[in-house]
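With one protein chain held back, the other chains of the complex are shown just where they sit.
A and B are the chain letters, set down in written order, and residue numbers restart from 1 in every chain.
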Amino acid sequence: MFSGPAPAAGRRRPASRVSRRAKPPARTWRSPRWLLVLSLLTAPLSAAERVAPGDPVPACAALDEAQRAAYAGRVTVIDFWASWCPPCRKLMPLLDELRSARAADGLAVVAINVDEQRRDAERFLSRVAVGYPVVFDPAGHCPAAFGVPGMPTTYLVDRRGIVRRVHSGFRERDAQALVTAIDTLLAEPAHE
Amino acid sequence: MAAAATESSRALFALTTAALALPGMRAAAALPASEPSATAQFGYYQESDSRMRVEVWHGDLVLPYHDRFELSVSFDRDTYSGATPAYSLPTAMTNRPKYAQNDDGSPASALSLADVVTAASQGVTAGELTILGGLNAYKEFVDARAAAEAAFLAANPRPLSPPVPPTLPGPVSLDFQGMALGSYAGAANATPVAGGACPGLGALGCYGEDGMVIGIVADATNPIAHLHRVGPAANRALGYHADSSGIYVRALDGAAFNLDSLLLHAPISGANPDAGADDVWEILGFDTAADPTLGAGNGVDYATRVARLSIANGYDGTLNLPAAFDNIRAFWIHYRGYPQTPADGKDFELRLDDVALSGVQATPGDTPAQLAWAAALERSVAIAQFQAVLDRAVPSGDRPVQRFQTQPRESRTQPSLNARWFFDDTTLRVGGGVSDEPDFESSFGSFDVTREFNERLTSITLGYGYTRNRISRSGVDHAGHAQAHGEEHNATDYPALDAHSEYHTVTASLGQVLAKDRLLQVSGSYTHQSGYLSNPYKFVYVRGEITAEEYYALWQAGAGEVDWASVTPLEVAGIELFRERRPDRRRQLALSTRLNQHLDALDASLQLDYRWYRDDWDIDAHTFTVEWYQSLPRDVELTPYLRYYTQSRAEFFAPYFLAPRADHTYSSDYRLSGFGALSGGLRLAKTFGAGLKLEAGIEYYTHQGDLKLGGGGAGDYADFDNYLAHASLNVDLGAAGGGHAHHAAHHAQAPLPAGVMAAHGLPKDGVMLAYRYMDMRQDGAFRLGSAALADAAVAAHCGRSACRARPSSMTMRMHMLEVMVAPTERLTLMLMPQTIDGEMEMRAIPGAAAAAHAGDHESDGLGDTQFGALLRVYQHGTQQVQAGLLLSAPTGEYAATLDDSADTPPQDYGMQRGSGTWDLRPSLTWLGAQGRWFYGAQLGAVFRLEDANDAGYALGDGWQASGWGGVQFLPWLAGTLRIAHAVQDAVRGELAREEPIESPAELPFNQGGRYTDLGIGAVATVTGGAFAGHRFSAEWLQPIADDPNGAQLERDGALMASWSFAF
Partner (left out) sequence: MSERAVRVAFVLSCLALAACAQVEPWQRGTLARRDMQLTPDPALAALRDHLHVSKEAAQGGHRGLGGGCGCN
């Protein structure tokens, strides 16, 4: 789900999810008290820094500076995916269609594959071919740098290289919102 | 085996699995299966020593509706038959000498060996348990009599009878010296007056001497009839001549006496002139002192007469009477033919003197004490005899011997449905289904909720399930049995079983990701079962539930006198044999731990599972399972499996019981014994592309008393082994992904009528899956050529003897799975397993001797399996020619008997599920299309590659030609018209059978023929959406000209339907 209107650029703020996690789960789950204690105690002690709207695109091994420069001035969708993740597989043909339709308007898509075995990803791509570049990051440097909260996660980056939307997970009903958000960014001028 | 397929639990697991399978989903919770998928599985279970065998079919379909909802349906069907353990008994009670009963019911003197315990699948009677071939027939029973009698007599001499005085004080001799009057006219047979004298006084009365009354027999024709005093005063005698009705003598008090002798003076004289054949003195003895009706009779025949002596007239002297005149109460002497005073002037004369009488020394009836003694003797001896048979010493630890019963072939069907809703972090599952078999109906429902938290590394599931079962007992209904035996034998008329049980189960499960390659699950379940928890087909041997005393009472009971419930609360099923009885409540607790570890270096995953179980029947069990999933190149997976199970025995279990239990709960079901089981197996799976997975595996299982953990198992008497082979096919119906072009390519090919098979190949790397169904019915009249035959004429078609029955209808249903894989552009490989269900109704031919096997017959199971290849030999534009070569393996039963046991006669050829021979099926198909029109023709044949199968026959060869055309009405709908002609040769050889031929369908020459059919059909192809590429077709085949070999049942037609999917 998209995290609301774009905040001011350049400011990092903690992902809202972190604070939500601190809430007692008892609110949504009628657990016995001991279960509650358990869930609190088993929660990870520290959360990774997460890239949030307003943040610049972080650097990482598979997506180096040069590559990022290639996308400068274009609205870029960075999609973290894996062949073992069904919603990722569902999203990819959709992104491919979108890219074909909006390429002339300045839309670029780069997919970062996190399969540990590159051949698993290639096997999937042999069946579901996409026209956009796919970067392989079996070691997981990029998702760590982005603090990917789930699979798939799509980062919408505006023409200035600022992350404007972070969307984690994919369900059918999300497609329309994604298109709308992309169109909104495409309509923005490259320089204020 | 009619086991629980825990379908809903399977879904529960699928649920938990899905929740954990996608641990990466941060924003979206567990997701439904991304694409529809279907699984078909066949399992074959076989126990050692040809015991139980089960065929298990399973099919399921998972349909995600959208990404928040998923529906799954599944269908299970098991067919089981064979022998199952019924009960066990000590070796000492087996093979005891017994006097066999002759066919006419009389006991034979020859001995045979028999178990003391006898199984009776239906009710028994008191008579059967004791006299009618029951306990009383055992040699030990017979042999025990003499000793038991001697022992009783030694301890209990017969009570003496009290002395009884004779009826007359001593010997009496009537000398008539006391006759004071010249004549006496009293009737001594008349009803006595008070004191016993005859009516009348003085000369009108009777003469009395020594307590005896002497007079005439009352004579209505002569009021003055009388007897005379004759002879000198020193020697008087009694005179009787033709003026009266004779001499009648009785005791004054009516007492019994013996007539020993008398002096009869009847010399021939002027007054006594006649000596003809009928001139005879009749001496009659009576058991009644006074009978006033004697004079009105014929003088000889009376109901009260007990002795008669006829003495020719002229006799003069002492006459000794025969013993018949002992213990009489009156006698009468008269001249034959004259029970009344002669009215015809007949003359005769008799003098009677010195009548010697003696008192009767009456044998007194047995005294009450003596009667009681005799009864006590019989009872004591009989009980000792029963004890001799029943209480035969059983050595401690005597090895049990297991006895079996045959399970008739039956099927269980279980459809079930599950729905899952996916919320953000929570998944809800609701499911339910029914399981139906002839004697056990079960319905079940369950729901559970899974919650994921902790970055989706942890999930907790809580669930509840409810099951309700209705248990009956198949077999002969009890009431009918009782009636057949009649009341006089005191049948155990228990009501038919109609019981219920219900289970409540709560489950809790925790799943935890431990590392990126390690997963742990801990689960617990608690089940509360209540109601009828026994197995209605298991029996127990219990000594003492019916005591020797009670067996005696059963033996002696009169018709309808036995109240079985007061004899024992158990259901009596035979001598010392009862239906098992378990407590009506059971509480079960199980805790499981599972660890999955992936080993990246080996590309393998290890799954370890341990389960601890305990219930309040005192059973503790431990289960250890290890499974190793080894991935191999080419998408092959090899999975070895090892499992060890051990349990302690139920508190009320014993192989046999030598003393009754206070709570009357018993079971000898081996499943409640202490034992261990070791099983292991191997399976191999191959995935084709992303969407089709084929798997086959075999597992071996050994149940042994000695494998129980810590020892102390049930011993080895119940040990057995089994194996389970399975094959399954899983299709991910959406796995085509971007491969939609493929179905387009394949289904761009013209549609085919549903009845045409092996007609077109696939493009390279294509995979197609199809399900075909055929329903063929024969009904109505028998035909000879094109003429219909009356039943009477059918009778002439059984060869040497007349037919006694004929099929009246027959239905065959075929379910076929077709898997096609194309390794190259021109070659397509095919595998087609199938099942066949047949039903036949037989009816007796009127006027024929009763048919032994009239009624319904069924035959169902695996059919022959075809496999082979299709080669595209020509293609130009839309025109192509395919050559097919299939081999048919004899996997279907070809010598099926009426109920699949060796004791019943074989089914007809038409009801066999396979040919029993390897068959070759070549075919040549031409296909073409033009615009909306399409057409084709196929020539096919079947050749039997063997002369005969093991049952002694081979089906005939055959060939078929068919041509069709069709039109595509709409992009998705086409109609087809087809004409087909088939020739099928008669059966060669003959199916070996011991029973006489009864029906024409049992003869080889009444098989096959020449058939022409017209087919009309429709083909629907899904052109878009989630099910694009699926094709459904149906065709009705209408017979238009039949020329069967010999006499055969008319064909009604056939329905063909198919579903296919290519990717």
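Methods note: a residue touches a chain if its C-beta (ideal position, glycine included) is under 8 Å from a C-beta of that chain, and two chains touch if they have at least 3 such contacts.
Just so you know, these numbers come straight off a predicted model, no measurement behind them.
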{"item": "Omitted-chain contact residue, chosen from B:Lys139, B:His598, B:Arg813 or B:Arg843", "value": "B:His598"}
{"item": "Residue in contact with the excluded chain [from B:Leu135, B:Leu390, B:Ile619 or B:Met911]", "value": "B:Ile619"}
{"item": "Touch criterion as defined above, residue of B:Gly697, B:Pro753, B:Pro833 or B:Gly1015 at the omitted chain", "value": "B:Gly697"}
{"item": "Residue of B:Asn136, B:Thr341, B:Gln521 or B:Ser859 in touch with the missing chain, whole complex considered", "value": "B:Gln521"}
{"item": "Touch list for subunit A against the chain that is not drawn", "value": "34, 37-38, 41-42, 44, 48, 80, 82-85, 114-117, 120, 140, 143-144, 148-151, 153"}
{"item": "Hidden partner chain, residues of subunit B it touches", "value": "1-14, 16-17, 20-26, 39, 41, 43, 45, 52, 56, 58, 60, 76, 78, 80, 84, 407, 412, 414, 433-435, 437, 439-440, 442-444, 446, 448, 454-455, 457-458, 463, 465, 467, 469, 471, 503, 505-507, 509-517, 519-527, 535, 537, 588-592, 594, 596, 598, 600, 604-605, 609, 611, 613, 615, 617, 619, 621, 623, 629, 631, 637, 645, 647, 650, 671-672, 677, 683, 695, 697, 699, 701, 703, 722, 724, 726, 728, 730"}
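Just so we're on the same page, only the chains that are shown with their structure count from here on.
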{"item": "Chain centre separation in whole Å, for subunit B relative to subunit A (CA means)", "value": "68"}
{"item": "Sites on subunit A touched by subunit B in the complex", "value": "1, 25, 28-29, 35, 39, 42-44, 82, 85-87, 89-90, 93, 127-129, 149-151, 153, 167-172"}
{"item": "Residues of subunit B touching subunit A in the complex", "value": "22, 24-28, 31, 34, 66-68, 425-426, 451, 453-455, 457-458, 460, 690, 737-739"}
